[in-house]
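Note that one protein chain of the assembly has been removed; the remaining protein chains are unaltered in position.
Take a look at subunit A:
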Amino acid sequence: MPDAHIRKTDNLPQLSLHIPEPRFRPGDAPDFSDIAVPAVGALSRPAESATPAAMRDHAYGLVRVLEFDGSASGPWNPRLSPDRLRAMLRYMMLVRAFDDRMFRAQRQGKTSFYMKSTGEEAVSVAATMALARDDMCFPSYRQQGILITRDYPLIDMMNQIYSNRGDPLKGRQLPIMYSAKDYGFFSVSGNLATQYPQAVGWAMASAAKGDSRIAAVWCGEGSTAEGDFHSAMTFAAVYNAPVILNVVNNQWAISSFSGFAGGERTTFAARAVGYGIASLRVDGNDPLAVYAATQWASDRARTDNGPTLIEHFTYRAEGHSTSDDPSAYRAREEYAAWPFGDPVLRLKQHLIALGEWDEGRYAAQATELADLVKASQKEAEKNGILGHGLHQPLASMFEDVFEQLPPHLVEQREQMLAEQTRKFGPKGRQCQ
């Protein structure tokens, strides 16, 4: 036989490898006019028991409640009382004030690291307000709004950020990786997406025990590329776990735009369709839409109708972290050009349109919250700031590796304590 089985390639077109590229780089003028802004009311609000298949349009559309003129309408309007709306605005403003202050604290050298959530305040605050207080949240590192909405002490958040004497995590964790079981806030890990199957497991346990609590988990769109995301989606579907799977699509994973997570050809909400999981894609800068979607998913989970994936379509307004300079990879004016505006300002506008708020009250509250954060910071700094000596007893380094200290750690602790004077001077823990 001659080489009949070998394909002749000289008359075929050459293949090419597609490398996604964001549309705007530094120096470009961003123009998002091609991003579809579906009309408020374009998507129905199905029963919470709807089949995943019936939710297909909701995976590709966009749940919206707030018009850009500040009015609210459509089937997803949660019709919150003015007091609830004002509480929501206050928490979102508090998150923003906290972020601003802590970012500055990092720049002043008071801590090593910080991550803001600017532009994404609705995604954590409004969602948390739609959950029950004892539902367990499995956040990524950009949902500080959960803790703030559940009235976790700002001082303890700062103590953690400063790794000081008051740090509930004893200086062991990088700043912002909070843990607060009593507030339904699972320990934040540096490893992306690991909390996804964990949240599903927590929800499965709740169901297995006949409990009525549900779990909610957050990750960024970049993290959906992790294998843990797939595992979690599979488990959630297989066991009909009472869990809300939030994907915060803020367009950027550090310097990589969402195209590198697979966002060029489909939505992140659409991932759920293939798993047989109900999904909602919402305007993440519309706090009422985020609230309504979470409320829907929460009711669905609590009535044993299973999991929901919610894609929050938003924009990361600031750098990835204090270690990042976004002007190195994206157009400076992107956030200003973002067609969905700013979540805090949109809620403010809504309250004003309702006649329940005014610019004067907004300005006064901004000042009040800035002062509150500043006062909390002063208190927290009484417990020390990072770099000013060692704030934890050195021996605490060996605790909690295991429930009890095994012999080899006892030995290593003795060794370290013996080094203490030579390392840190005769006073031992100086600058304490």
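Methods note: contacts are C-beta pairs under 8 Å (C-beta built on N, C-alpha and C of every residue); 3 or more make two chains touch, one makes a residue touch a chain; residues count from 1.
Keep in mind that, in the parts below, contacts and distances are computed from a predicted model.
> Would you kindly match the missing chain to its UniProt protein name, picking from "3-methyl-2-oxobutanoate dehydrogenase (2-methylpropanoyl-transferring)", "Na+/H+ antiporter subunit E", "Cytochrome bd-type ubiquinol oxidase subunit II" or "Light-independent protochlorophyllide reductase subunit N"?
"3-methyl-2-oxobutanoate dehydrogenase (2-methylpropanoyl-transferring)"
> Taking the full complex into account, find the residue in A:L169, A:A216 or A:A293 that is in contact with the omitted chain.
Of the candidates A:L169, A:A216 or A:A293, A:L169 is in touch with the missing chain.
> For the chain left out of this view, which of A:S44, A:T194, A:N240 or A:N383 touches it?
Looking across A:S44, A:T194, A:N240 or A:N383, the contact with the absent chain belongs to A:T194.
> Which is it among A:P82, A:G227, A:P393 or A:G425 that touches the chain not included here?
Missing-chain contact among the listed residues: A:G227.
> Using the document's contact rule, name the residues of subunit A that touch the chain not shown here.
Counting only subunit A, the missing chain is touched by 136, 138, 168-170, 172-173, 177, 179-181, 186-187, 189-191, 194, 196-206, 208-209, 215, 227-228, 230-232, 234-235, 238, 400-403, 406-408.
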